[in-house]
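Structure below; questions to follow.
Only one protein chain is missing; all other protein chains are in place.
Order as written gives the chain letters A, B and C; numbering starts at 1 within each chain.
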Amino acid sequence: MAKIKDPGFGYKTAASAKRMVNSDGSFNLRHINKKFSVSEIYSRLINMSWMRFIMLIFIWYGVLNLLFASMYYVIGVEHLTITKSTPYQDFLHAYFFSAQTLTTLGYGLISPQGNTTALVSSIEALIGLMGFALMTGLLYGRFSKPKAAIRFSDVLVLRPFKEKRAIMFRLMNKRVNVMIEPEITVTLAVNDIDDKGNLARKFFKLSLERDKIMYLPTTWTVVHEIDEKSPLKDYTDEQILALNAELLILIEYYEDDFAQNVYQMHSYSFDDLKGNSKFVPAYYFEESGQAILDHSKLSEIEKYN
Amino acid sequence: MAKIKDPGFGYKTAASAKRMVNSDGSFNLRHINKKFSVSEIYSRLINMSWMRFIMLIFIWYGVLNLLFASMYYVIGVEHLTITKSTPYQDFLHAYFFSAQTLTTLGYGLISPQGNTTALVSSIEALIGLMGFALMTGLLYGRFSKPKAAIRFSDVLVLRPFKEKRAIMFRLMNKRVNVMIEPEITVTLAVNDIDDKGNLARKFFKLSLERDKIMYLPTTWTVVHEIDEKSPLKDYTDEQILALNAELLILIEYYEDDFAQNVYQMHSYSFDDLKGNSKFVPAYYFEESGQAILDHSKLSEIEKYN
Amino acid sequence: MAKIKDPGFGYKTAASAKRMVNSDGSFNLRHINKKFSVSEIYSRLINMSWMRFIMLIFIWYGVLNLLFASMYYVIGVEHLTITKSTPYQDFLHAYFFSAQTLTTLGYGLISPQGNTTALVSSIEALIGLMGFALMTGLLYGRFSKPKAAIRFSDVLVLRPFKEKRAIMFRLMNKRVNVMIEPEITVTLAVNDIDDKGNLARKFFKLSLERDKIMYLPTTWTVVHEIDEKSPLKDYTDEQILALNAELLILIEYYEDDFAQNVYQMHSYSFDDLKGNSKFVPAYYFEESGQAILDHSKLSEIEKYN
Partner (left out) sequence: MAKIKDPGFGYKTAASAKRMVNSDGSFNLRHINKKFSVSEIYSRLINMSWMRFIMLIFIWYGVLNLLFASMYYVIGVEHLTITKSTPYQDFLHAYFFSAQTLTTLGYGLISPQGNTTALVSSIEALIGLMGFALMTGLLYGRFSKPKAAIRFSDVLVLRPFKEKRAIMFRLMNKRVNVMIEPEITVTLAVNDIDDKGNLARKFFKLSLERDKIMYLPTTWTVVHEIDEKSPLKDYTDEQILALNAELLILIEYYEDDFAQNVYQMHSYSFDDLKGNSKFVPAYYFEESGQAILDHSKLSEIEKYN
């Protein structure tokens, strides 16, 4: 009964308490009175979706151009080498001049003639170059950030296994590359009554048939056998299926594409546990002897008997 | 009494010796006769504040433009496609031409006509591109440098704990992301008289209730129980509070945002130790069952009894 | 008989099954129903050959210019500061204007006169800068990606060794730099009949004379002695040479050029095993005492007796 100390969540809980870890691996926690930290801007710019990131660049470009266009307009478009026209057209000219300056295009059809305009435009060009330098870094940071790419089966299964029973889930590499030495830790968290009669969380590290393999080319079925040492040994299948419990999973491996160790968190609620089921093979051989891995079969289960 | 060998500071001390590690984690040490090392320029440019970094870019831009403007002015502004005017205006034209060259704007209203001017401007453009290439790298380096983001409580507490006493401090993640497998080492440094009757530092590795957890979603209260093995076991509370001692802390964890292991140093002087106090909970559940983490409560303490 | 659990490939096999790992270290596996993952674009752009990468940049440049040239042509070349001519020449002008905008050249001989053209060109310049920012990141990513650079001998040898026999292969650093603490794991995979009478893979971790060294300046001959514990002890030389087996190799070391640990996979089919042979020395001393490493001798063997 490998009951363990709190892995970092605390024993405190509430009858109404929600799951600790969302199924995407993030903590289910609301932060209040948090101080703003500059380094989180980078995190956000790196982690937002590509759609939002590109929109942000366009907005930044448009707003900065409007700002500088206004300055050129206020200084006076007569300080640009362009014939004065309607206010609307003048502002457009100032806007295009700004865009041609910010990007360091500098066609020259519209050029700065007055000293103030020339000074502002020299500063705008510097700001543009700083912005594009930043964008370069962010684009690289977005692409090169090592991301774990484990895909977990949607469900857990509970099934007979070697004269006893076992809880199993399956995982695989989303990508085609090589995952080296994946190692997994599975912690069971259940709410229970503690010594003082209060509701408290209990944590158990589940023993696994294997918790480390050398490579992960295909799928890996992670197996917790419910033997005499398992915290679940005294429960019937029905009781296990009805438990208000959570499996906290931490997997680490060496990601060859980024040449780094990466971690991935995951969580299964026992609502996802299916009784008397087994996973359908996702890996098989063609007649030619060629090995095939079918990504669509990861979560596919069938009746055990 | 886990007395340990010097962790790297040396046994040598002085009656007037100041703390070894500042509370920001840097060493309290003055370097003399240090040779200049190129690689430290990068460190400084990476670690300076954003305000100073951006000011440095503007200064670099201004100074470089003044330099090249002077060269164009000396060569003669008649080699630029601009009408000669007063010396002041001529120099300004040279300055704007330089800015338009350094940023590769090249409007063309002011263009080089003579060979010398054209040659200098072609070199200036190269230098500009090198400078902005460097700036791109520095901006990326500043953002992407893995930084530990542990926030430590301002104070230590000394309080009754499980029939004995304990010294505790609390820490948390400044950010919202996931810290994986944080591991902490706490070393007590006290000045004492050695075998030869000289004042010397003694170091003790303090045993902790837990020195490693799996995740750090909320706060972590680090507990050194003053049991029979503790170097503090023979001291009364008053004596402990009066000690001229220092706690040296080293914490390591896997920082998910940067996919790397990071270390953070910290130091507590015993001046920060509060007797008969305990930390106020910073983590609680709303009625809805939502877990809340209040960042403002990290250092909040109350009387123990 | 260090029979081990499946290192991640599964016990399942087929009579016609091909080798599991190609000799370049990639898995011999076909993926079906795989979901597209954005992060794989980066992997591909990083891992493709230089030839293809540079061609891709030229194609991207040409296609984008054609696209924008068509837009300028449709808007009307009279909105560019260039005399209208034949449709062919007009399109060429639009194309050159596009190229001068995308690269932020902006000579200005061809400049945008109308508002729509000016707007499109300001967007094209932004897209150009984003493209070149991306290219910068990719070029850096391609160069800086830590790559293991172990070269393996083409063949394995089976030879008498210390009163017994041994299987050996040889490896070296392709580069001149320092490889620190290389560590190797060798797994033998053979097809055999399992308890239920089915064809199944068996895996054995082979014991090695040495599986870790401190540095790899020259060549390293990896030796598996066929002693009483070897899975091959009951086979004659002829039987070993005829085995349908595979050696799976995983090597890890610290790569000084990239300051990171890197892994490299390799696989030998027993078809590459040469009986009664030994490797020719590749490392020797000149008369001056200078040590020489001959890269061309890595796979060179000679008769043992």
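Assume a contact is a pair of C-beta atoms (placed from the backbone, for glycine too) under 8 Å apart; a residue touches a chain by one contact, two chains touch by 3 or more.
Nothing here was measured: the structure is a model prediction, and the numbers come from that model.
For the chain left out of this panel, the touching residue among C:D6, C:E40, C:D154 or C:D257 is C:D257. In the complete complex, the residue from A:T13, A:S43, A:S98 or A:T136 that touches the missing chain is A:T136. Against the chain not displayed here, chain A makes contact via residues 104, 106-108, 136. On the side of chain C, the interface with the absent chain consists of residues 50, 54, 57-58, 61, 65, 89, 92, 96, 99-100, 103-109, 132, 135-136, 139-140, 143-144, 147, 149, 174-178, 180, 182, 210, 213-218, 220, 254, 256-257, 259-260, 281, 283-285, 287-297, using the contact rule stated above. Mapped onto chain B, contacts with the missing chain fall at residues 5-10, 12-18, 20, 25-35, 37-40, 42-43, 46, 81, 101, 104-108, 111-113, 115, 118-119, 121-122, 125-126, 128-130, 133-134, 136-138, 140-141, 145-146, 185, 187, 250, 258, 260-263, 265.
As a working rule, only the chains that are shown with their structure count from here on.
Between chain B and chain C, the centres computed from C-alpha atoms are 38 Å apart. Residues of chain B found to touch two or more other chains are 104, 106-108, 136.
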